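The block that comes next holds chain A.
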Amino acid sequence: MAKVELRGITKIFNGTVAVRKTDLEICDGEFMVLVGPSGCGKTTTLRMVAGLEMPSDGMILIGEKDVTYAEPKNRDIAMVFQSYALYPHMTVYENMAFHLKIKKMDKKEIDERVQNAAALLGLSNYLARYPKQLSGGQRQRVALGRAIVRQPQVFLMDEPLSNLDAKLRVQTRAELIKLHQKLKTTFIYVTHDQTEAMTMGTRIVVMKDGKIQQVGTPAEIYNHPANLFVATFIGSPAMNLLEGTLTRETDHLLRFCGNGISVQFPNTDLKIDNNSKVLLGIRPENMNIYPVENNPNFNDSCLRCMVEVVEHIGSEAILHTRTEHQEYMIIKIPGHAKIPAVGAQIQAQIFYGKTHLFDADSGNKLCTRSYGAVENC
Partner candidate 1 sequence: GQSNQPAQTKKDVTINLLAQNHPWTNAIQPFIPDFEKQTGIKVNMQILTEQQTRDKSLMTLQAKSPDIDVWMSLKSFEGLAYYKAGFYEPLDKYLNDPKLTPKEYNVADFMKGPFTGEKIDNKLVGIPIIVEGPVVFYRKDVFQQYNISVPKNMDELLEAAKTIQEKSNGEIYGMATRGLPQAIPYTFGAFLHNMGLEWMDASGKPNFDKPEAIKAIDMYATLTSKYGPPGVVNNTFYQSSALFAQGKAAMEYESSNELSTITNPQNSRVVGKIGVFSLPPGPGGNHPTVLQWGVSISAFSKNKEAAWEFIRWATSPEMQRKLAEKGIASPRSSVWDNAEFKKTLEEPVKQEWAAALRIVMDNGNPEVGPPVTKQAEARKMIGTAIDKVILGTATAQEAASEIQQKLLEVLK
Partner candidate 2 sequence: MTRMSITGKDGALQPHPSPPMNDTETFWGLLKKFRVPIMMVSPAAIFTVIMILFPILYSAYLSLVKWTPGSEDAPFVGLANYIRMFQDPTFWLALGITLKLFLVCLFFETIIGIYLGILLSREVPGQKIFQALILLPSIIASVAIGMMWILIYDPTLGVANYFLKSFGLKQLVWLADPDMVLAAIAIIDIWEWSPFMALIITGGMRALPTDPFEAAVIDGASRWQIFKYVTLPLLRPVIMVAILLRSVDLIRFFDTIYIMTKGGPNDASTTLNVYSYLQGFSYMDMSYGSAIMLFLLALVMLFSLIISALRRKAVS
């Protein structure tokens, strides 16, 4: 139950910059999710908050108190390590009870808490085992259990569900959300699972190469990605990108041309050279498909694609297609729709109201909000 603040934090491992001048404010009781590609500095950030790593520069505050160089034990944090870091010489029970025992908690209370956590995580049958006698997922659950028996100021969790099966993961996710609601503790949660990030986080931090790219609610991040990186990183399958040029047609209209499409966007404020190279971003689900022969709405805002691969994932299907200009395009359609065969020619109708325009060179977003496109047809 405390606010966590990073001010200008930098971490350099003999030469490698792992985290670069990062400012971040995590409010009291917030469930903050850190995402980013492998090696972007998530774990390092967590470890600095935990006090396991000293920042090379900057300052860390927990609950207004400067803890940059404080001992971990004085920070009152619980942490789930990415590598579990279980005590090999203790049973599952002892692993989970360790903190409580140290805090000289009443034996009965300890037992109750550990039993509860174990039940929650499906570990009740394994309490007497040693870590080496457990499966990977079981070990991970012990690591999680060790944190959730506690009531710290801040929870730090580093991919705590990565080795669990889907069902257990959904369950545990729900339990963690409940825990958060019950304890109102600040959570900092690292995950590479989009669903987790989107469903659990009150806010999400997207990192890349040790730098924060965007901080925002899940909807903000998904619908208003700050730059090309965030746009393509969030969302699975990733957003499709079409190369093209952007030209100001009138004070109110821009025109995007590329890949055989030509389409107008209403816009007044963007200052842009004619024919600047841009990327048009379209999420796979923001398209409808039609067989080439009978698209009633066909016009030059539609894309013509050939289906190369079809992936069925039960409730939906993912089409890997290629445009006439050989650009790769993923289209997601509901599973109960009619699914084209591999090799079929289709027409994809883009929902221009949900597309994004990025500068091709810098990757910066060209406008801050999504566009209502004026369709040509």
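Assume a contact is a pair of C-beta atoms (placed from the backbone, for glycine too) under 8 Å apart; a residue touches a chain by one contact, two chains touch by 3 or more; residues count from 1.
Quick note on selection: all candidates are chains of the complex that A comes from, given by their letters.
In this text, all values refer to a predicted model and were calculated from it rather than measured experimentally.
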Touch assignment for chain A within the complex, options 1 or 2: 2
Residue ranges of chain A touching candidate 2 (in the complex, touch as defined): 50-52, 71-73, 76-79, 81, 83-90, 98-99, 102-103, 131-132, 139, 146
